[in-house]
Each structure stands twice: as C-alpha cells, then as structure tokens.
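Below is one structure, written out as structure tokens; comments come after it.
Apart from one protein chain that is not included, each protein chain of the complex appears where it belongs.
Residue numbering begins at 1 within each chain, and the chains themselves are lettered A and B in the order written.
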Amino acid sequence: MNHLATYLFLLALTAVSVFVAERFPQLDLLPPAVMALATIKFLLVAFRFMEMRRGHLIWKACLVGFATLFLAFLVVASP
Amino acid sequence: MKFKTQKIAYWFFAPALLLLVLQIVYGFIMGFAHMGFDVLHDIIPFNTARAVHTNLLVVWLLLGFMGAAHYIIPEEADREIAWPKLAYVQLISFLLVGVTAIVCYHLNIWEGRKFLEIPRPLDYLVVANVLLFLANIGWTVWNGKRFTTTAIVLYMGLLAAALLYLPGMITFDNQTLDSFYRWWVVHLWVEGVWELIMGGILCFLLIKLTGVDREIVEKWLYIIVGLTFISGILGTGHHYYYIGVPRYWLIVGGIFSALEPLAFLGMAIYALYMARKGGRKHPNKTALTWTLGCAIMSFVGAGFLGFAHTLPQVNLWTHGTLVTAMHGHLAFWGAYAMIVFAMMAYSMPLMTGRKLWDTAASNYGFWISNIGMVAMTGAFAVAGVSQVVLERRTGIDFLEVQKEVEPHFFGLVLAAALFTVGILLFVLNFIRYGRPTDEALGADPAES
Partner (left out) sequence: METDAPLRPRLLEPPGGFFIWMLVVLELATFGVALIALVICARNDPETYHQSRLLLDPRYGVANTVFFLTSGYFMAESVRHFHQSDRPRARRCLWLAIAGGLAFLGLKGVEYADKISDGQTLGSDPFFTWYWLLTVFHLMHVLVGLVILGVLLRRLSTIKSEDFEAGGVFWHMCDLIWLLLFPLLYLIF
C-alpha cells in the first residue's frame, strides 16, 4: 500500500467516523467506536507516513501499546 | 585548562563547598530540633535555621554556577575572561552580601516570605553584584573568537535567572498576586532557567567527556532542555492550584507536571545514550560518573518525586508538608548540586595539573553521598506521609503530629550523617588538589 492509498483510506475513515457520530449521536457505543477509528488512523499515520513499519519491534510495540492503552483508558473512563 | 583566567573558577568553587558544609550544619540543627533536641533554640531558633539552610543552598549553587561559567565561557568563546579583577571583586562582594544576610537572620532582621527572606537593602546589592557578573561574562561571550550554542544557552540561563530575581522585590497588597509572583523567583529558577544553566554545563561536560561530535550533542540536548524548560515554566501551575487564581491553572499545572518527569527521563536517556555512543575514553571517570549521576538523579528527584505530589488531588493535602522536603532535597541534590560537583570534578585536575580523579576519596564520595541522600529522602517520605495522614486527614493538631513523627527524624539524622561523610570525602579530595597554577595551562590531554 503506497502513500496515496494510505491517504485515501485515512480520508475514508474520517468520513465514516463523522458520519457515524452525526447519524447516531445517542448510541452508547459511539465514543469507543469513533475513538477506535481514530486509533486506527493514528497507527496508519505512524506506520505508513512516519515509516515506522521499518522501525525496530520495540518502537512498534511502543506505538501499538500507546494506542491500545489510550483506547482502553478511554473506554473505561467514558461515561 | 587553556586560559589563565579559567583559574578564577576555583575561587568560586572553594567558598561554594564551604557554604555547602555550613548548610549541612544548619540542616543538622533542624534535624535535631525535629527529633526533640531543640537545644540551640535561644540562639538559633528553627525559623532562622530554616532560612539560613535554604538561603545558603541558593547562594552556594549560584557560586557554583558562576564558577562553572568562569571555566566554561573562556573555553567556548576561545578567549580570556574580559576583566579578571572584576571577577574577584564581584566574588568577594557577593560573599559579603551573603554573610551579611545570614548574620541578619540571626538578629531577626528579615522579610517574611520563604526563600526571599533577604532584607530589602541587600536585595539591591545582590542585583548590582549579579549585573557585574553578567557584564563580565557577557562581554567575554560577545567579544569571543567564536559563538557556541552552549555559551549562549548558559549565558541566557544566567541572565534570565537575574531577571527573575526582580518579581520577588515587588510588593503587592493582594495575597493572591503576591503568592503568584513569589513563585517566579526561586521556583521558576529551579524549574525553568536554571535548567538552561544545567543544560549548558551538561552539554559542555558531555562534549568533553564522551568525545561525541559537538553538533550532535548540542542539537538534541537543547531540544530536550527546551522541553524541560517549557514544561517547567507551565508546570509552575502546580503551585497555583488553591491560591485564588482561575480554574484553568488546575489543568495546566496538572498536565505539565505530568510532562516534567518525562522530560527529565528524556534527559537521562539522552546522557546515557551519548556516554554509550562516545568513543573517547576520557580518563576522568569520576567526572563522567557525576555527570551521568546528575542526569539520572534529577529524573528521580526532580521528575519522579516531584510528580509524586503535583497532581491537584494529591497536592490538596501535601502542600507545605514534609513531603515537599522529601522532593526538595533529592531534586536540588540531583539536578543542581550534582552538576556543580561534576563541573568541579572535571575542572579541578585541569586547573591544578594533579590527576586525583580516581582516588578512593572521590569514588566513595560519590557513592556515600548519594546513598545518604536517597536514605534521607526515604526518611522524609515516611515522615511526610505520616504527617499528611495524621494532620490533614484525621485533623490532629500540628504540634502533636510533629511529636508523632519525631522517630523518623532519628533515621533522617543517621542518613544525613552518611551523606555528610560523602560530602566531606569530596571536600577532602578537593583540598588535596591544592591551588590552581599556570603550569597546568594547555588543552585537556584527552583531546589531543
């Protein structure tokens, strides 16, 4: 997947998350779902645009770990 | 030592160590008072001892920084200090002002706010004196043969420290405003501009001791120092929680307090990385030990222990208790005392020509003083937590609680004795170097 494909995919994910948030504002699962999409975007940028897919396993683990922890805390903390 | 005037550094370092020893003496007076043996109460009451203890700390650290500047700036600017005689005049007058202030405290002449106890007329003398120092160093940097980032960062740190002395001299009628600006003096020093000074010294030492390219050391160190600096300035918000300022200080203080230990961690990782990367084996291992020790202990003391009580929920209970003393001791020791010691350990062999870097005194000095300081921190932590629980949570009277925590001060005094042994070993090694001499002129042997 080259940069252009990544870029288009990121735009698509943005569109989906906005659509979901505007269409189903009352949904209980909305915050985790939207934030999960955001986390996927986060990892895409980190691995594709920042070239971390070529980095050492520990750096990858750091980023995935951060994203997972962030999402987990968010799900636990959100109302 | 490349320049004759670098020797001036010695004359700043020697009184700095003397004042450190005096500071420790006053620390012991307070330690014993806390244990219930307040025998000197009529001559040196606790509040006097406390003021002297903290003021001496600031004065000896400033002397250390000034000494370090006199050593580093000629080398970085590649020229002699502009006016060497002025440097001595400035040193002596600085010491005179300091001694007068301490005598004043014993005669009960002082201002009320902590850290800013120095009587007002002396404030002006301090300002005049620091201006002399800044003019001398500034002129040297300005007319130097080369400009290095290290020299400029070091100078900016010293200049900003001088500027931040001024808010403490303004009088406010409003308690909140007064508290707000009081934190600008010593606190913005330690969290902000002194970190520029520390960064400058650290950078100089790492370049000399590890042999890594100046370009690499400077570029990244200053980014990390910048991060520490910004997080420190905004992190001062953790002193603004409940003094009457707008609510957003809770968020600013909380978040940047969380960043501060991370920035210090970055600095520690950075120093270790550079030491690992460096190819040169500089013979002065003690100086490198102090340098890396500074990077690590400033993370533990300033970063980690600071964060232990800077979140709003915690600080609500711990502000102004012995928990602060716990953080304060290891933070000042790790971040600032150790960088001054590192500078002394590096420069003394070069100024005197005697290679006493690997003696038993210098090695044991490092380890014993550090173990002693960590143990002291532990004793303060236990006493502090007990104090918070008993006094603030269960509402027992202040003096009753002080009675309860007396046993912990027995441990504290023992740990402090160990720390003192370490310091005395360092001082002993310092004395054995003797006076600086022109015979030691020449580049650092490791560089050629």
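Basically, a residue touches a chain if its C-beta (ideal position, glycine included) is under 8 Å from a C-beta of that chain, and two chains touch if they have at least 3 such contacts.
The model shown is predicted, which means the values in this text are computed figures rather than measured ones.
Asker: With the full complex in mind, choose from B:Val252, B:Ala275 or B:Val314 the residue touching the hidden chain.
Answerer: Once the missing chain is taken into account, the touching residue is B:Val252.
Asker: Sort through B:Leu86, B:Leu262, B:Ile371 or B:Leu441 and give me the one touching the missing partner chain.
Answerer: Answer from the full complex: B:Leu262 touches the omitted chain.
Asker: Identify the residues of chain A touching the omitted chain, counting contacts across the whole complex.
Answerer: 3-4, 6-7, 10-11, 14, 17-18, 21-22, 30-31, 34-35, 37-39, 41-42, 45-46, 48-52, 54-59, 62, 66, 69-70, 73-74, 77-79
Asker: Just the residue numbers, please: which parts of chain B touch the chain that's not shown?
Answerer: Touching the chain left out of view, chain B contributes residues 220, 223-224, 227, 231, 246-248, 251-252, 254-256, 258-259, 262-263, 265-266, 269-270, 273.
Here is the rule we use: only the chains that are shown with their structure count from here on.
Asker: Measure off the straight-line distance from the CA centroid of chain A to the CA centroid of chain B, and report it in whole Å.
Answerer: Going by mean C-alpha positions, chain A sits 44 Å from chain B.
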